[in-house]
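Got a structure for you, questions after.
Note that one protein chain is taken out, while the other chains of the complex remain in position.
As written, the chains take the letters A and B, and residue 1 is the first residue of each chain.
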Amino acid sequence: MAHEIIERNKGTEGLCLVGIQRGGVNLAKKLSARIRDIEGVDIPVGSLDISLYRDDLGLRKEHPVVRQTNIPWDLTDRKTVLVDDVLFTGRSIRAAMDALMDFGRPSQIQLAVLLDRGHRELPIRADYVGKNIPTSKGENIEVQFEEDGREDGVFIVSSE
Amino acid sequence: MGGNVLIRNGHIVDPSQGIDGVGDILIEHGKIAGIEIHGGSAEERKQRETKAADSRTVDAAGMYVLPGLVDMHAHLREPGFESKETIASGTMAAVKGGFTSVCCMPNTDPVNDNETVTEFILRKNHAEGSCYVYPIGAITKGQKGEELAEMGMMREAGCVAFSDDGRPVTNGLVMRRALEYSKVFDVPIISHCEDLALSEGGVMNEGEAALLLGLSGIPSSAEEVMVARDVILAGLTGGRLHIAHVSTEGSVRIIRRAKERGIRVTAETCPHYFCITEEVVEGYNTDAKVNPPLRRQRDIDAIMQGLMDGTIDVIATDHAPHHRDEKRREFDKAPFGISGLETALALGLGLVHGGVLTMPQLVEKMALNPARILGLQKGTLKAGSDADVVVVDVKREWTVDPEGFVSKGKNTPFRGWVLKGKPVMTICKGKIHE
Partner (left out) sequence: MRKDLVGIREVSREDIDSILETASSFKDVLKRDIKKVPTLRGKTAVNLFFEPSTRTKTSFELAEKRLSTDVLNFSVPTSSVVKGESLYDTVKTIEAYGVDFIVIRHSSSGVPHFIARNVSASVINAGDGINEHPTQALLDAFTIKEKKGGLDGLTIAVVGDVFHSRVAKSGLYLLSKYGARIRFIGPPALIPETNGYDVEVFHNMDAGLRDADVIMMLRIQMERQGRGFFPSTQEYFRYWGLNMKRLGLAKKDALVMHPGPMNRGIEISSDVADSSQSVILDQVTNGIAVRMAVMYLLNRGDGHGR
């Protein structure tokens, strides 16, 4: 995925990565490390919590825990790559884009996801996909990272 | 005072040290240097005689030597009522009566409800007074019974306690707040216990004597309901309460019960409440008009019992001088008050002669206890203390003649009485008064 991002953007000029809490944050860091290995350049990496922009706040019984948002640079005129672990209905990405807009005016927003499990409910598509994994709506995908103290891995959990 | 004073052969009574025997007491530079009780060896006696050489020596054989008395309740009338008394004349009268420390009540004009008046009183005493004066500040501004006075700043200026004496604090909430606030500064609140509604219009004790004279009475309950209230509030707040001029049997009983329950209350009475009854008013004698009024024999008995068992801690004078003209009028209109500084000690000695109190106990009631209640280093002959000493001839008989009083107030119901016991020398602030 790192190679693709560099290729598509013809280098790392003006590029930045924003990982969506929580799954996208570790992934964004890993991508940035890879890009550094390849190009020898450090591009800015930030994190974004989308709880406050969700469209389902009134419907949930449990409140999503608001995590850290840290984008310590100006997004305006930057090519911003949103990073998440799983792309599902697309609603998280819509919320993330609304949030980004409140921070500035990126020249482009691109989307990189580790897994695309289908079942889109909004017209959202990823620019970079690690793997396509068709699932049924009732199933749940969990992505684990060694940075969280567990082994790297993807697990499909059925909810029966 | 140039030089030193050696008082020899007197019967020294100092309950603060448990001293009660014949001995010598040496005063150096205005302080008590030491006491030696006789009964030592011939050698010691010789040493004493040598020391005697370079001091003024007073032979007190056959007399008592006591710590200077402490009166924790007197009205010195200055500022505002100088025709009745001044600090100069009042402290002179005190010294003549054997008192070396006097507490003055705040019902002056202006009322002593702020540090400025307190400072005035102390300055005046420094310039013109003959003994130590410790002001008692007002509890409420103007003694109106509504807003608390600035106790903190008055304490710093020199007030040793707070009272609205002359008047009660009628509002229970204000009294509660006063007791609570006093805890911060560790001072007692002295209460003049009188329910004004119950006492209204009264000029003497309510009872048979009043009926026969056709005068309106003040019932004992007017005092007792407020003693009860104040004692309960003292229990509620944990503040220190001192009941002024206890005059009735019922009050003594309430105070006794309160002390048993551990409430921080002390109490005082005055000589007229254990010496004379309402009968002295007979003939419309305004010199016997006092508030609280003179009561009955059973009240006298209860008060003596209270003195004996410690319910009543202090004998104070409630010295209340008035101008002759004010007392020379119809009974209803005459002001309340007895001029008592110059007769108190003799009347107190009556209790010793009568076997009610021992001499050390009398000294406790009139010197040591008041000093302790007020936190003063007085009422004691401990080495290093200020030399406040009174030499008393307890056998000397004398007739009370108010015209001969040093106090401007000649209003005493003891006029013409023959009393036994008189101070012959009072030493205070480096001066000897004889």
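As a convention for this text, contacts are C-beta pairs under 8 Å (C-beta built on N, C-alpha and C of every residue); 3 or more make two chains touch, one makes a residue touch a chain.
Predicted model, so just to flag it, every value in this text is computed and none were measured.
Trainee: I'm checking contacts with the chain that's been left out. Which of B:66, B:93, B:111 or B:178 qualifies?
Mentor: Residue touching the absent chain, from the options given: B:178.
Trainee: Have a look at B:147, B:301, B:397 or B:434 and name the one touching the chain we're not showing.
Mentor: Answer from the full complex: B:147 touches the omitted chain.
Trainee: Quickly run down the residues of chain A that touch the omitted chain.
Mentor: These residues of chain A touch the chain that is not shown: 49, 51-53, 57-61, 63, 65-69, 98, 102-103.
Trainee: Applying the definition given at the start, please give the residues of chain B touching the unseen chain.
Mentor: 141, 146-153, 173-174, 176-178, 180-181, 183-184, 237
One rule holds for everything that comes next: only the chains that are shown with their structure count from here on.
Trainee: Please tell me the distance, in whole Å, between the geometric centres of chain A and chain B computed from their C-alpha atoms.
Mentor: Chain centroid spacing, chain A to chain B, equals 90 Å.
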